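Below is one structure, written out as structure tokens, with a few remarks after it.
Heads up, one of the protein chains got dropped from this complex, but the rest are sitting where they should.
Here the chain labels run A, B, C and D in written order, and each chain numbers its own residues starting at 1.
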């Protein structure tokens, strides 16, 4: 147990030993074990966007085993997927990588302006499959946010009572905000804070832009001169917004871009005090070899091996 | 236990022995026992379309016993029906054919553009009636899809905990897609994938057309040159979309057509790697003798006895 | 136990002995005991239409005891009423007549085009009051049909688990069909079939007219030349539609008419293979003496004593 | 135990001894003990209309203890109030007066045309506070009537199972009827009947006017020449409508008027066979001395001491 991991676990003093052990399981697994940094492989795109859009570019990914193997080989801290995809491979990879059962999902066969994911799994299923954590998406700014917060509240209580950790994807979406506002710095920081207030152990948000969406917030950002000019500053502000950094906050990169651009983002996350990345399409939509290299470089940036 | 059945059961390693035994019960029953192929007799048309539209053409079918006998005599792998129809004959056919209790149903006395079936049975009833599996219909693309996914989630969890298998009918319908889109290859593959992600052991979809419904998907099908020109290719793509073939996927034929046309469809399912057919109206709406011959030919195509 | 009752009970082989004994209790009680025919007295009109419209014509009926006494004296197979009306008299008539607790009711102080009855009792209350069965109304063709089917599903499961029988009033109503369509032969047969699929032991429908409501059904009725010209033919078709006669189907007569007209309807029910009548307002809205004579004649027609 | 009380308790033969004992507790308490008549003090106006509108006229009433004392001193049969008001005084008046916990309430900070009270207490709370009964308001004619009936159904079942009595306030309100219709004789009689069918032991309605609201009912009232010309006749008709008088029916007087007018109403209730009054604002909005005199006179009219 490194000092850094011990320090992080200290932030979760309100949790029972089972939950803290599962947070430790993820922090102490894979290439970044012990560094306090995390790279998680998530594969819910089959549900969210459809199988061809997700896996045709690298057809090995149609197979649930593929992603388990990728997560193991790349040394990811954890692998996150919906019920079926975990069921499809868990028997072949018993205990080889910490698992996160994603408990709600959304598809685009029926889309809506104020989205609400469907609950597709449960804490009991996560226990059955030997997971370390459950995952849940909330859409703050959706008119259905109340439904999702209350579903999360019940899941969080149950998960904590049985010693699981809780990872919350907090993605502002809905008619209350603009498209640009979904990644505005004030909105992302707010969404991250809400996830932590709802009891998340690990908060996952999108990388924020310098846009400020809410008029009342804009006044404060200007008055207090909160630095949000660079990505690293914005990451730092988001991390601060989550209990002054006393909760693990990780970031996703959004739409595909050049690898160099992504690595720059990773450096900004690292330099801003972020705890890591969740990398889905950028990982499994390239050939496995390339994916391993890509993830390897990412991890080296986080560990400091690569500047 | 044949090698093929053993292989298939291996895909369900996350399930308890009770559930795997019930999948085996269906795979090892009837004419196609041990081949890994399935022909299932479903009779929920009385509920879905009304009794006269379903049974007047062959009035023996008004009697629930008729369909049990037909499934037994034809050597079907399983017989699926709603609560009442199973209750009506189960006492006379104890253990003679694996049963699937259909847990939700829809009628056309009240129809709607975004449909949602009513829950009409339960896992407990399936146990009471000695079933091997429960069946459930989801309508992806309906504005009620969330309701149905969440009902299925609860049913799936309960069924798996008591050793039953889960068969999901995944039929895209609703105002989010066009009529043609209901059988579009991208939509059917997506719907099949969703069913598997929701934890289905057996997925049942309609045979897909070459139409591609969703603009974002179309780009990928074209870019990746996914072959969907022939029915066999489309079946192969659907099977691939369901965990790279690691879940049983069966097909229904849709509206009545000539027997030769149906047999050609069966060949395409077989050649595309599909696992079988679910054949309702084409079976019970003809005289029993003719039905037995029709189902017999179908099974011979699947077993390879007939090319 | 007559052969006929034994035969009927054989249709319910999926039920536990408790439930079958309660079906037997009703079939073996009163004037028609052992014939396989039933005349049931229902008194929910106070709730459905208001007390004055129900009882002012024969004010004895304001008193719940009156109807118990009438059912006992007339030798009805069972007496059905809502919670309050059963509570009001059950202590005075312990075990004198099989009771059916009507578990949902509707009033006309608030009416709506797509009706949904309120649940006003429970299986537990039926047990407390010593009932043989529970009753439940569904309105197929109402936009609330899903709610009612799902309420019935839960009630049916619970009732069967504690050995009670289930009687379903299936009355198509709602904006999906025309007023005339509520008693159309295709609609009534469909509604009766749905009730049986939902697990009803006894199905109660209105006498059907020769009208055919649904275009898709009309094609089949014409193509298959289903005889629906006479009332007896229509009764026969409804009975056939309910599992080929393997469920008890009884009929109500609708609005008041001459006694001779009613007796002709009873003959048509008998000749069409129907199992009996449920007679409310025609019974309790006349003086008791007249009611006993009226019900006596009805029973004699069913028993064959009167042609 | 007087003969009259014994007779009344005989009407509740379907209830367990606990519930009947609690009905007896109320009938045998206070000035009217043993007469079969009841005067109940209800104080939910603070919730329903706000504290100043309820208590400013006699500020002692802001204090929950005041009403306990008033009910005790006046010899009321019972005191009814919402959770907080009972909690506020029950510890000081242990066992001094039978208590009715009002389980739902409505406020006018948010009003609506089709009202639905909020559930604000529970049967378990009534047991905790040592109550003899629970109270519940239904608004027949509201589009939310189904919600309220079903809430009442659950409460009634639970209350009866633990030996409590159930008092139902049945107040027709909503867009289905006119303002005048709320107290129309046909509507009030119907509402009282519904409450009894839902299992109420004690029904509370407003005094009816001679207006007849519903066209179908009007035909019957005219055809059967139901006498509703005088208030006593209307009370008699309401009492008859509630199981021919085999349930306790009490009346409220509505808006403030002269004492003489109220006493005339009380005489009409008595002469029409009503069982008593529920008197809130007329009691606690005058000084305690005056209230005691007012309630004393009312009780004397009921007991027959005053003609």
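Here is the rule we go by: contacts are C-beta pairs under 8 Å (C-beta built on N, C-alpha and C of every residue); 3 or more make two chains touch, one makes a residue touch a chain.
These numbers were taken from a predicted model, which means no experiment stands behind them.
Visitor: For the chain that does not appear here, which of the shown chains does it touch in the whole complex?
Guide: A, D
Visitor: Among D:42, D:121 or D:199, single out the residue that touches the unshown chain.
Guide: Residue touching the chain left out of view: D:121.
Visitor: Which is it among A:146, A:257 or A:287 that touches the chain not included here?
Guide: A:146
Visitor: Out of A:28, A:240, A:293 or A:306, which residue would touch the omitted chain in the full complex?
Guide: A:240
Visitor: Quick one: which of D:34, D:50 or D:273 touches the chain that's been left out?
Guide: Checking the options D:34, D:50 or D:273, the one contacting the hidden chain is D:50.
Visitor: Any idea which of D:111, D:260 or D:289 touches the chain not displayed?
Guide: Result: among the candidates, D:111 touches the missing chain.
Visitor: Could you pull out which residues of subunit A are in touch with the chain that's been left out?
Guide: 11-15, 140-143, 145-146, 149-150, 153, 156-157, 160, 172, 174, 176-177, 186-187, 189-191, 193-194, 196-200, 214, 216-217, 220-221, 224, 226, 237, 240-241, 243-244, 246-247
Visitor: Touching residues of subunit D against the unshown chain: what are they?
Guide: Answer for subunit D: residues 46-47, 49-53, 56-57, 59, 62-65, 82-88, 90-92, 105, 107-112, 116-122, 124-125, 128-129 touch the chain left out.
Assume only the chains that are shown with their structure count from here on.
Visitor: Which chains does subunit B share as contact partners with subunit C?
Guide: Of all the chains present, none is in contact with both subunit B and subunit C.
Visitor: What's the distance between the Cα centroids of subunit C and subunit D, rounded to whole Å?
Guide: Centre-to-centre distance between subunit C and subunit D: 36 Å.
Visitor: Please output the residue numbers of subunit B that touch at least 2 other chains, ranges allowed.
Guide: None at all.
Visitor: May I ask you to sort the chain touch graph into line, ring, star, complete or other?
Guide: line
Visitor: Dump the list of chain pairs that touch, please.
Guide: A-B, B-C, C-D
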